[in-house]
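Only one protein chain is missing; all other protein chains are in place.
Letters A and B mark the chains as written, and numbering starts fresh at 1 in each.
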Amino acid sequence: MMHPMRKKRLQLICLGILGIGIALALILTAFEKNLMYFYSPSEIHAGDAPAKRPFRIGGMVVEGSVVRQAESLGVWFNLTDTANEQMVYFEGILPDLFREGQGIVAKGQMNKSGLFVASEVLAKHDENYMPPEVAEALENVQHNSKVD
Amino acid sequence: MRQLIPFSIFIILIIFFAIGLTKDPRLIPSPLVGEPLPVRQLDELRTAETKLLTSNLIGSSFILNVWASWCAACLEEHHLLMELATHDAIPIVGLNYKDMRQNALIWLDKNGDPYSQTWFDPTGEFGMELGVYGVPETFFVDSNGTIRHKHIGPLDRGNIAKAIDILNAEQNSSL
Partner (left out) sequence: MIPEIGHYALVLALSVAALQAAVPMIGARMGADNLIMLAKPLARAQFLLIATSFVTLIISFVLTDLTVSYVVANSNSALPLFYRISAVWGAHEGSLLLWVLILSAWTFALTLFDKPLPLKLNADIIGILGIISFGFLLFTLFTSNPFDRIIPPPQSGRDLNPLLQDFGLIVHPPMLYMGYVGFAVPFAFAVAGLLNNQINSAWAKWVRPWTLIAWAFLGLGIALGSWWAYYELGWGGWWFWDPVENASFMPWLLGTALIHSVVVTQKKAIFKHWTVLLAIVTFGLSLVGTFLVRSGVLTSVHAFATDPARGVFILMFLAIVIGGALLVFTFYKPDAAQEPHGSALSRESFLLTNSVLLSVATATVLLGTLYPLMIDALGLGKISVGAPYFNSVFIPLMAPLLILIGLGQRAFWTNDSFRRLSDAAKYPLLATIILALGTWGMIDDTSPLMALFGLVLALWVIFSTLAGQIRHYLSSKKLISSYLGQSISHIGFAITVIGITLVSSYGLEKHLRMSEGETTTFGGYEFRFAGASAISGPNYDGTEAIFLVHSENKFEARLAPQKRNYHSGGQTMTEAGISPGFTRDIYIALGEKINDSDWSVRLNIKPFVRLIWLGAILMAFGAIAALGFGNATRTSHQSQKSNQINTTTRI
């Protein structure tokens, strides 16, 4: 016969482990589904970006590349990391800070013809300078072009 | 011993935070540091007639500040540049980047002009050569025309002082 105190403690520990187990399982599956990696236009050109999974792309909006569809909210623009460009399509409302020459991040997926179809376009909503991922991606290009 | 667990987790967290701090993308050194400033002929912002060679300042060290009237963060550092300009310690050159002449001039009239000369780069071509990928960005150039330091994002008091120190130190060691 187990000491009642012991038994109680054992129950509590089991409960705790069960709780943590469930939480871990939840976290792992949620991470698996919802993590988004970041790729620069150069990485996409190099074929590093996933074809079937959504991811984020960042870069500067190329001057003069923004083209609107006539009757809808569709818009095309090119993003550059100064080495390569990637064409992006988005249908929806662009953020206030979306401008040519501005660094932005877009979430979305590649389609079969190599167009990045964005589901969301983010420009930072405060006066901060540039999304750090974009800054870093651009830095990398400069590093690499130096090595070449 | 069980009671040590929270402390241990905390230490791990702190280590990650510390690494996270060093990861600040603004601290990554630029590949252009140590290279000479590219030489080009550019328009002066105020009059299209005046052409300036970017090498016209060789002989004295200067600060090259890349800005644009559409850039919100440029305003953040602007009062510091104004302050610096009144001290006359070191000339500040503006590079007006991907901007419209009219807007840029209005902006300078409104916010003050700290620049001893302003180069006009409406297409961003010279900026591209410099490796500018956004504004504001600031280059610290020594008297030989070599870029000694580059700052990404708005300047503040601390990093201006630091950059000028770097500039002076490099200057002395190269003499």
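A few notes on this one:
Assume a residue touches a chain if its C-beta (ideal position, glycine included) is under 8 Å from a C-beta of that chain, and two chains touch if they have at least 3 such contacts.
Note that this is a predicted model, so its numbers are computed, not measured.
Touch with the chain omitted from the figure is made, among B:11, B:53, B:100 or B:161, by B:11.
In the full complex, chain B contacts the hidden chain through residues 3-4, 6-7, 10-11, 13-14, 16-21, 23-24, 26-27, 69-70, 72, 75-76, 79, 82-83, 86, 112, 154, 156-158. Residue positions on chain A in contact with the hidden chain: 5, 8-9, 11-12, 15-16, 19-20, 22-23, 26-27, 29-31, 33-38, 56, 68, 71-73, 91-94, 96-97, 107, 124-128, 131-133, 136, in rising order.
Operating definition for what follows: only the chains that are shown with their structure count from here on.
Those residues of chain B that touch chain A in the shared complex are 24-26, 28, 30-32, 70, 72-73, 75-76, 98, 123-124, 128, 131, 133-134, 136, 152-154.
Residues 60, 63, 82, 99, 101-103, 127-130, 132-133, 135-136, 138-139, 142-143, 146 of chain A are the ones touching chain B in the complex.
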